[in-house]
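Shown next, in structure tokens, is the structure this report addresses.
Removed from the display is one protein chain of the complex; every other protein chain stays in position.
Let's look at subunit A:
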Amino acid sequence: MVEESRPSWENPMQFVLACVSYAVGLGNVWRFPYLCQMHGGGGFLIPYLIMLVVEGLPLFYLELAIGQRMRQGSIGAWSAINPYMGGVGIASVVVSIFLAVYYNVINAWAFWYLFHSFQGTLPWAECPLSSNFTTYVPECEKSSSTDYFWYRETLNISSSIEDHGGIQMGQALCLVLSWMVVYLCVLRGTESTGKVVYFTATFPYLVMIIYLIRGVTLHGALNGLKYMFTPKLSDLADPKAWIDAATQILFSLGLGCGSLIAFASYNHHNNNFEKQAIVVSLINSATSIFASLVTFSIYGFKATFNYESCLDRTQLLLINTFDLAEDSIKNNNLDDWISHLNASFPDKFATISSQIEGCDLESELDTAVEGTGLAFIVYSEAIKNMGLSQLWSVLYFSMLLMLGIGSMLGNVAAIITPLRDSAFLTRHFRKETLIGMMCLFCCLVGLSFTTRSGNYWFTIFNDYAATFSLLFIVLIEIITVCYVYGLKKFEKDIEVMIGHRPHWYWKIIWSVISPVLIIGLFIFYIADYIMGGTPTYQAWDSNLGKTVTKEHPPFAQAVIGLLLVTSMMCVPLVALITFIKKKKEQARESKISTTAS
């Protein structure tokens, strides 16, 4: 009986698009622009590009080489490299499971917003009315209609992480749908994934181009772009900028999860992955920069809009209080009028002086937001003020969906490929059943993120599940390949596959620079965690209409610890188990040889 050959990509283009689709994800859209803003605008590109060349590219190359050489998922690949190092593969799978469970919740939110875009007025454009139809709901008035839609109507968030609340039906339905879409894309294995990535990799670019054209033509967009591109080089002296650049490159390329190994394992033996690694990494970084162009023009628009609304409100307040003619105060002479009125009618002015908000464009631009806040609050606020907002909303949330699903396909591949490599499981379960059970399991666990406190748990997972552990995994990967497996052996493997040895540049980075860099990041993370004190989170206070900082209760801290430990423990645990097994085998063999002789 001939063994079923390993499935493979129909053509190398599918592999490249799969990697692009996986690497280009929500982080490019909502994390990179934030980092740019925090670390001196255009100047941040310098540490970012340096880290790309020194850390991102070589590690990406390494993972693709391992996958293509070993032709197995992460567990099999690392066991093949060195039996003691099989734990690295298992750690990758554990991290991928955590990722898969919480990441798909973002797709659920994107679906929710997408479905709600098919209405006459977008539901987050206006505050709902209170029961007597005379005022708006107070929570909405205190915050804003977009905040209210996100915190109350989407999440129905509770006031703290201890307050569980029930499962929100709308969220749960959208989560189930997200998992069904993921299942649809991966259920036939690489064949179906290969066709889906044509769409998930290219559609976001189409939307981003359209948004860029619309974005730069918006009123006030140039303010945002100017803000982004004036480099404040003094910010580069802050080590945090370099550290953030390094971690951003690492996580943005999706290293350490095993997805790249899984994708590369379906490659033809002689596929030129070196060129592809360079291409995908460059595309990923270029997309980040492109996305921040779009984001900053939107920021500029929103900041200008808010600034001008603030000026209008101040104007209205002044002409109403002092009964001046309607068009007497304009934006450019507002300050003169204020000083004039203050001088001429000090008593009357004093009654309203508390209501006069200082309108400042800079401070509006300075409000840096990242993550779900950027994607679902800031963007939807900007969209509601654009003309034809339903169209822009549909486009934007479809793009978020494509980005999210593309990354999910990579995560799921990282879990499924090692499972399908296991002969035991393949014998007893059909491919579709195995994948279906995994999706069902992740979906059920993911339902806990749709409870009223779900968003707080989501933030815990987002901040802790994949950050520290991935650094650890990548460090062990590099050390294993360079020092345990041997750099010479690795070089030879690459020569067999692509026909030439890797340039000495790669070798220096793999053996020296990257490990040092990652150890440095490691130390920084540990120091930051120790000095940070009790971890805190942002809780939504419905009475105040804004977020307040609260400390994590002990059980949440325990979960954080568990997340970090479960994946990292796999490495020493498996090494220990293999060591014990080998010792037992050796003892048995020596007993047999002594009895035989």
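In this text, a contact is a pair of C-beta atoms (placed from the backbone, for glycine too) under 8 Å apart; a residue touches a chain by one contact, two chains touch by 3 or more; residues count from 1.
Basically, contacts and distances are computed from a predicted model.
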{"item": "UniProt protein name of the chain not shown, from \"adenine phosphoribosyltransferase\", \"Protein phosphatase 2, regulatory subunit A, beta b\", \"Exoribonuclease phosphorolytic domain 1\" or \"Collectrin-like\"", "value": "\"Collectrin-like\""}
{"item": "Residue in contact with the excluded chain [from A:Leu177, A:Ile289 or A:Leu487]", "value": "A:Leu177"}
{"item": "Among A:Asn11, A:Gln119 or A:Gln586, residue touching the chain not depicted", "value": "A:Gln119"}
{"item": "Residue touching the undisplayed chain, where the options are A:Asp163, A:Asp335, A:Asp360 or A:Glu432", "value": "A:Glu432"}
{"item": "Residue of A:Arg188, A:Arg313, A:Arg501 or A:Lys546 touching the missing chain in the full complex", "value": "A:Arg188"}
{"item": "Residues of subunit A in contact with the chain not shown", "value": "111-112, 114-116, 118-119, 121, 126, 128-129, 133-136, 170, 173-174, 177, 180-181, 183-184, 187-188, 192, 319-320, 323-328, 430-432"}
